[in-house]
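For this view, one protein chain was removed and the others were kept in their places.
Lettered A and B in written order, each chain numbered from 1.
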Amino acid sequence: MRYSGLKVITQGLFGNKGWGPVWRDPAPKGEYDAIIIGGGGHGLSTAYYLAKNHGLTNIAVLEKGYIGSGNVGRNTTIVRANYFLPGNSEFYSHSLKLWEGLEAELNYNVMHSQRGLINLFHSDGQRDAFVRRGNAMINQGDDAILLDREGVRQHLPYLDFEQTRFPIYGGLLHPRGGTARHDAVAWGYARGADQRGVDLIQNCEVTGIDIEGGRVVGVQTTRGSIRARKVGMVVAGRSGQVAAMAGMRLPIESHVLQAFVTEGLKPCIDHVVSFGMGHFYISQSDKGGLVFGGDIDFYASYASRGNLPMVEHVMEAGMTLMPMIGRAKVLRSWGGIMDMTPDGSPIIDKTPVDGLFIDAGWNYGGFKAVPASGWCMAHLMATGESHAVARRFRLDRFKTGHLLDEEGTGSQHNLH
Amino acid sequence: MRIEGKGRVDRLAPVRFRFDGVEYRGFEGDTLASALLANGVRLVGRSFKYHRPRGVMTAGSEEPNALVEVIDGRQQTPNVRATVQEIYEGLEAKSQNRWPSLKYDVLAVNDLASRFLTAGFYYKTFMWPRKFWERIYEPLIRRAAGLGSLSGRHDEAEYEKAFAFCDLLVIGAGPAGLMAALQAARAGADVILADEAAQMGGRLLADSAEIDGKPAQDWVAEVLAELEAAPNVRLMRRTTVTGAYDGGTFGALERVGLHLAARPDLPRECFWRIVAGQAVLAAGAQERMIAFEGNDRPGIMTASSLRTYLNQYGVAAGKRVTIFANNDDARQTARDLMAAGVTVVAIIDARPDASVAEDCPVYTGAEVIGTTGRHGLTGITFRYHGGEVQLATDCLGVSGGWNPLVHLTCHMNGRPQWDGALAAFVPQAGAVPGLHVAGAAAGVFSLGHCLAHGAEVAAAALAVLGHKVAPIAVPQADEAGYDIMPVWEVKGSRRAWLDFANDVTTKDVRQAAQEGFASVEHMKRYTTQGMAPDQGKNSNIGALAVLADATGRGIAQTGVTTYRPPFSPVSIAAIGAGGRAEGFAPQRFMTSHSASVERGAPMIEAGLWYRPSYFPRPGEVTWRQACDREVAMVRSAVGVCDVSTLGKIDIQGRDAARFLDLVYTNVFSTLPIGRVRYGLMLRADGHVLDDGTTARLAENHYVMTTTTAAAGLVMRHLEFVAQAYCAGWEVRFISVTEQWAQFAVAGPMAKTLIDTLTQADLPFMGCALVQLGDVTARLFRISFSGEQGYEIAVPARYGEALFRDLLARAETLGGGPYGMEALNVLRIEKGFITHSEIHGRITAFDIGMAKMISAKKDCIGKGAALRPGLLEGREQLVGLRPVNDAMISAGAHLFAPGAEVKRENDQGYVTSVCYSPTLGGYLGLAFLQDGRARHGEMVRLVDHLRGIDLLCEVSDPVFYDKEGGLLRG
Partner (left out) sequence: MRITCPLCGPRDRREFYYYGSEDYLTQPALGDFDAIDAHLHLRDNLAGEVRDLWYHEMGCAAWLLVTRNTVTHKISDVVQVAGGGVGILAKMKPEEGAL
């Protein structure tokens, strides 16, 4: 069914009885041309682009819970292309271009809102680092504007410019940065994949990966064994466990990242604001809740929940930067499991097992990557070759030293 | 309407307050909700989406409707629960999410279009034309959405945070909680009893129950008196335990000043971190609504809240009250109301076999199917024996049963279990380690059983801690069972509300199921049910029951969404208390701070430290004038600079030398006593961690300096290497950064100055202990400026005196102090690196120091540094000078002249620039591909952000005194 304003009106007039299921609920077949393990944003977009760009439609997405039950439905919804290292730069740039056409592509309103992202800086040294970044963004063909203190004040008059511990020197404005409605991205890709014939199989946990003579031949699941000559592992947060089924040890450690949303408020924050000194970022959703977060809790965890030290740190950062939010009340906190790589950049690559591919290691930046990750993973699975914008996301780059360390903190999983 | 003789409010203490500009009177002890109901105010808010009229629905923190803004001066607090906010003299509140007024709200037009605004409608439209989303649709949606407003002004009020520790934390002071606290108190345990309400007693304050044959409230008073008197018990009123965390840690919010007119001596709120050996959750249960057509009108409330308003506040919420229920408990509401002289029009009991023996008409097997009244209930229609009956009534008390408040037991991923007999979810045992559940929260619903259970559970919790517990006597109370017939919705053709705040109806849930959003999480996300300020407390169970019905699954199989902290919303200011303004991070000051401020130096942040930017002289208008002068001063005479922020680590022991050889790339064991060496340290991954000088003061005694930024990192690194890899080595070290004040003295007159202080003829890179009067100082001949230079260190208590003394001596020689700006220019002229260059992605090879990695020994990071990706195709450190000495900028990127400016052609970037008064032009340090082979070539420097695009000549990074004659001389 094609969605439109007219359809909403005609359905409304007839009691909304005609809305059909957004996706089918098929039973798994015995064999597919390709299997995607993981029905999150990345897995669904991989399936979508495999079908759309490469005509591969006899494929299945296997999801152990419900579609979009992982981090795609638990994040701070920020979409941006403000990386500066070659490798990341072109990839996120490509992703942002896909975002900009996503509603039309999917016929689904993912509410991509380019309200502008401002990264604040608080010293001359930080300014120079952001200028390097901004210039890299422009060299890549994206946008960036350097704001001085007064420039920041014009955009964000509610910040504390007088007393804050780390005075605001200025900011880097990325006008095309913004947010999107996270669940809608998963649902839109799921619907698009389903319409192209992809089987989305929920409540189907993969329990084993079948390998014969060094190549993948299928998977074992809680709903039976399924054969396939191509299998993609797209399970960020759980990558280590799924890869272990294929005998692999990954350069990944799982950590918990908390985020927070307040009760609904009338509009008060129009941009996405990022406060690096406090590792704090915030935006306001269309429903009015302030959506914000900070750093990971700094210990390996699969608990999808966090502890108070980081909760308090995030709120303290909010209070020093923009004390006007003090009386907003935190409605809900949650924790997502992050695949943390040693350099903070992702992996989209073949594995030592023929036919087995991996898309992993999104650290806490996976949401904005959903379109390009699927695009590139689909390209890799269909052609056997890395896509041009993802060729540096190699699995062996840590061993060879070809690192993509945007933060410069080094090979330590918890520092990115 | 106030009922004489009822309630615990103080009738002798009237309180005036305002709501939407109208003044009302209530009494001390009233909440805003009870006082408004007493004044006959029924319309208090508007719903989120359809802007439907809404009234008070509950009497607790779960309230979904009566959310108001409380105004104090120029500040306001949005989404305040009128049911929790106590009134005080002068309280000013106003309704929210309406325009122009509560009664006439323009956006109520949404309600007329509701058939088009059902679950998920926005995903299907607003897509064309593409540009309209940000420009038109989204701003409209944003303005219509949201509830209350922030003032937009800084919240300058006081908030606090605190830690507390106890043996047993009891959460909730109802019958089970009081018994638990009493049991623990008498066992001698250290007890904290926390309760959300202003008065302890829980439902015992709201019900007309008896304990041991006397009014329950008397029993409460006796127990509280004993607990108050016990030295081992702390009672925390107005304190909501908001979250369960690891290690027996709980978060709790205390409303310290919110029930009082603004008091400067009190914080508004305090956020507690309570660490408990064990805990008892006695949070009770919450009554739930039933979904039926038009169940959202003002005047439709939970049956138990009618009882609370009557018994606790002396308020009848209506004149002609009707009850609609599926269980026995609601009967007590009817009886209490009738006993107080309020007309109960009818009891509509959904159970066909329920008793009809009441002093009012009882309709069994009946259900409400419709309501009337735009701004407040005027009547209902119910189905009875196949017919429809209409009643005029202004208040409908609804009871769909009770939900145990299991939330805290789910904060560590525990899942509640479905109990079919109670028609409710009950806690999973052991879901939070050390948290035991008692009373109604555990599904124990009769008063008598709650009392016994509270004591029993506390005894079990204390036994875990090793306390010897003598069980206390349990008082007598009603032990009647709880009879319920599940009724979740009364099906009809029109809208029946589940989530009152977010306007989610049973139709929305069914539509979600119809569209394939059949998982309870999908339903929640698609309909937004449970995302309003009440966090779904009033709607979760009903919504999943409707979903279970729509999908043909059972309730247990459908399951619940995850309950996450906080239990009820907590202000950012409370959890972030202390973070405001300078409180966010520690401030570190050097001993010279006052002396620098006296001289007018702007102090800038350097990590946590404050350092002087420059020292302005009269007549200087810009920082550059001061900076250029200070640079010239150092190059021509002598300058003094406080460098105490550099990390200093004292290293001692027989294996100290061996240890330094392990952590530094170069060799320190060969360093003679009385000498200093520059060292490079790598991270385990082979990149440069830090650089600095280390002096050997004695055979087994070294002093290491680190950069300001990396002082903590290096200390942590050294401890790790020593403890993990150096078992049995005799080496110990300690940070002495704050114990020593250290000053650089640099310039051609440096030696002249030092000679006026002490007799020490140090060679370049020499060090010695020297006497300054009675003080033993450390003198190092090192330089970060390229000039002849010394650093002199004294115990920190002498720092300020020495700084002032050095300045005075320097000034007699034509010198003076210099700040960070000049320091930076001096080091760039000399090609010295800082963390602008060693920014974490840099190797020794990149900065031309590969030779500093000793070939004779291994060191931390050496193996990783030899990976091929860290050796080939790297950008290398170079110097840049622009043609025509034009301005250049850090952060600019480099391209081959003639190449198109795009990412694919990027050859490097500029890390540091300065104007060099010494050389008369701008200088830059940069990383450039194959840079060391390109000295003398031109590159194109492009800074789009600042509009700079010019050619530069590539050079060695050392611009000044390449041979180093000056600093040695």
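Here, contacts are C-beta pairs under 8 Å (C-beta built on N, C-alpha and C of every residue); 3 or more make two chains touch, one makes a residue touch a chain.
Since this is a predicted model, take the numbers as computed values, not measurements.
If you put the hidden chain back, the residue from B:V275, B:A340 or B:L871 that touches it is B:V275.
Per the touch definition above, the residue from A:E253, A:D270 or A:D354 contacting the chain not shown is A:E253. Within the full complex, the residue among B:E719, B:E738 or B:D949 touching the omitted chain is B:E719. On the side of subunit A, the interface with the absent chain consists of residues 238, 240-241, 244, 249-254, 298-303, 307, 309, 342, 398-399, 411-414, using the contact rule stated above. By the touch definition given at the top, subunit B reaches the unshown chain through residues 245-249, 273, 275, 277, 412, 433-434, 464-466, 684-685, 716, 719-720, 722-725, 727-728, 858, 862-864, 866-867.
Everything that follows uses one rule, which is that only the chains that are shown with their structure count from here on.
Residues 3-5, 7-9, 12-13, 15-16, 19-23, 25, 65-69, 73, 86, 89-90, 103-104, 107-115, 122-123, 125, 127-136, 138-141, 144-146, 158, 160, 163-167, 181, 183-184, 187-188, 202, 262-268, 278, 284, 286-289, 303-305, 307-308, 311-312, 314-320, 323-334, 342, 397, 399-403, 405, 407-412 of subunit A are the ones touching subunit B in the complex. Those residues of subunit B lying in contact with subunit A across their complex are 48, 75-79, 97, 115-116, 118, 121-128, 130, 133-134, 138, 141-143, 145-157, 159, 161, 243, 245-246, 249, 251, 271, 273, 411-413, 507, 511, 514-517, 519, 521-522, 525-526, 528, 531-533, 535, 562, 564-566, 569-573, 575-585, 587, 604-606, 683-687, 835-836, 839-841, 864, 867-871, 889-893, 901-903, 906, 909-912, 942-946.
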